[in-house]
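Excluded from the complex is one protein chain; the other protein chains are retained at their positions.
A and B label the chains in the order they appear, each numbered from 1.
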């Protein structure tokens, strides 16, 4: 009896050990380039480990049963007439409920840290009409939000391109340039069908919907060039609908901005 | 209004064609209709599989070079629509439901045999129509979700034929659902209590409730969409003041339950197969029943988890996260119960058993990624990527299709009176299992790292992993060959099966193989313990 329990505990701890080892050492995600990304990766790691424990555990249980309880050639008759075990069934109702509830609360916390539960405010000078309905998006904040002035960009998507309008400089760009470590606030609207704005390295995605503006706020943390991918089927060239986001040092960004700025318009 | 007919009047079998010709007739025999569903569904599976192969060939290279881009979108739309509406839903509901449910309730046919035949005969024409739309002006190319405004702006004829076809298939599904509910509730043999029914009855009851409650909403939505396309209304057309997100709500109100319409019957079937081959009673019958009903109720209130990146307010995201994650609890109960059913049994390792165990492993994996996808912050990154593609193929292929094959291995002796070849069956399982996991497991990584779904071209850094996936798809395509050979050889000269080759206790095995027209020569047997393995009753042999 002791022997049996010993093996059970050994196997369970092995499953846990393997799951934790994989969870901490196998990286399935791309680079982290926004303040969203590490938060997301934290959630991913937790879910990955819990998932591995359950998956490896169940797989071992199934394969072990198939092996241990297989019918030998000389055997006849049935297995034990066990029709259920109420306390066991209660256990595997309650424990998953608790796990699921904890995961839900935790992911709520993650979502809150990403700014998902925040009131969506898009401090855009040109957006005067308060009645305009903003449907959804992520309103991400960083600690030094107040100290820096937000960068406001208007994104319009169409088959099959993104256009980025910098109202302060009164110019439109096909490439999204943003300075590192500053909050960017985007108001997005589609000209035709539904598109989606996705930057895998930022772990953010938001549909761009015709007729309904959506908001996406983020803060890049790493200098570099990342792909912007359209993630909603939008027509034949959907796969080719990509753009780039260039995160650069503030000085580089200002240089680029001033080069493109149209001077003649003074409001 | 109803096409309801007394079962008494359906016995004019002498007027029906005999032999294999029966399967091309408007037969009212539930067993014939079941086989019609299965064979028809399998033919569409081959078509859908061919389309899937075309997709995997296109994706073997990062450029869009195998077919024109708009054709690629037609292929992926048809692949999704055919696999869902013409293969999985009709087979796992219509085929096995029609064949087994009357046996399980101790009846000689379904409650409304004529309605039943109508429901089946709606399928081949609408399926053919859907396939033929490719040759008109090109098939629909807005994906199986047909999101407007894309579905309004793509070529109209294809989209309209698609809508018409899905409406007919939805009608077929509703007729089937009504029939199953009436048969299970009202046509039970006297003395047979609800809590004595085999689990598949409960699964079909739950599924049919979902069909009846949610499919009409899809029908209404598609009618509105067709108005937008033909009559220039603006329900979902933002140019005319419409709202595209309303379509998504209505569409997913059906299409999330549709996942359970595809999966719950598989849960029922595996609950029939495991006890027979493990020689043990189904573990926790009562909790199984309650978990099915729990899934039905929860399944109706989680649809917006498909819309976390669409325009949905934050509170809605939160509610749908929690509700969706909680479906894992009743689903988890079922899986623990199945493993407990295996535990301590005398398990015959045969094709049916292996496919069922493959199902458990694949579905647990798909379920875990499902719980992860239910979390809003997690979903925001991977929504509409290959991660989602991988997830739902683990559910519908690794889950349901594995069970369809398991069920074919299990019930083939009953239907034909011949045994399938076990060696070929196990070979079939091995390459299906390897091919499936090789095809879809790498796609999780693709999605996480930046490959969106429904694309014909992609970043070259993903080429190697995509080629592995395509290799897996090739194996899956090949795996059909031993299966088909097995079926053809066994139908012709398979080993005689006898009435009850598995020594099973559920009622369909208590009659001859193949069963007579009215199921039993005498009165229908009263099976009070369909899972009474290990008790005196089944110890005799």
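Everything that follows uses one rule, which is that a residue touches a chain if its C-beta (ideal position, glycine included) is under 8 Å from a C-beta of that chain, and two chains touch if they have at least 3 such contacts.
The rule we apply is simple: contacts and distances are computed from a predicted model.
Asks: Missing chain's UniProt protein name, "Peptide ABC transporter permease", "DNA ligase-associated DEXH box helicase", "Oxidase aa(3) subunit 3" or "Carbon-monoxide dehydrogenase medium subunit"?
Replies: "Oxidase aa(3) subunit 3"
Asks: List the shown chains that the missing chain touches in the full complex.
Replies: Looking at the entire complex, the absent chain's contacts are B.
Asks: Using the document's definition of touch, tell me which of B:59, B:111, B:333 or B:504 contacts the absent chain.
Replies: Touches the omitted chain: B:111.
Asks: Give the residue, chosen from B:224, B:258, B:288 or B:389, that touches the chain omitted from the document.
Replies: B:224
Asks: Among B:62, B:124, B:155 or B:234, which one touches the chain that has been omitted from the display?
Replies: Residue touching the absent chain, from the options given: B:234.
Asks: Of the listed residues B:174, B:388 or B:448, which contacts the missing chain in the full complex?
Replies: B:174
Asks: Go through subunit B and note every residue touching the omitted chain.
Replies: Per the touch rule, subunit B residues meeting the hidden chain are 1-2, 4, 6-8, 11, 13-14, 19, 107-108, 111-112, 115, 174, 177-179, 181-182, 185-187, 189-190, 212-217, 219-221, 223-224, 227, 231-235, 240-243, 246, 249-250, 253, 417, 514-518, 521-524.
The rule is short, and it goes like this: only the chains that are shown with their structure count from here on.
Asks: Please give the residue numbers of subunit A that touch subunit B in the complex, ascending.
Replies: Answer in residue numbers: 28-30, 39-40, 43-44, 47, 51, 54-55, 58-59, 61-63, 65-66, 69-71, 75-85, 88-89, 92-93, 96-97, 100, 103-104, 107-108, 110-111, 114, 116-117, 135-136, 138, 192-194, 196, 198, 200-201, 203-207, 209-212, 214, 227, 229-240.
Asks: Quick one: which bits of subunit B touch subunit A in the complex? Just the residue numbers, please.
Replies: The touching residues are 64, 68-70, 72-73, 141-143, 147, 149-150, 153-154, 238-239, 241-245, 278-287, 309-314, 317-318, 321-322, 325-326, 328-329, 332-333, 335-337, 339-340, 342-349, 353, 357, 360-361, 364-365, 368-369, 371-372, 375-378, 380-381, 383-385, 444-445, 448-450, 452-459, 531-535, 538-539, 541.
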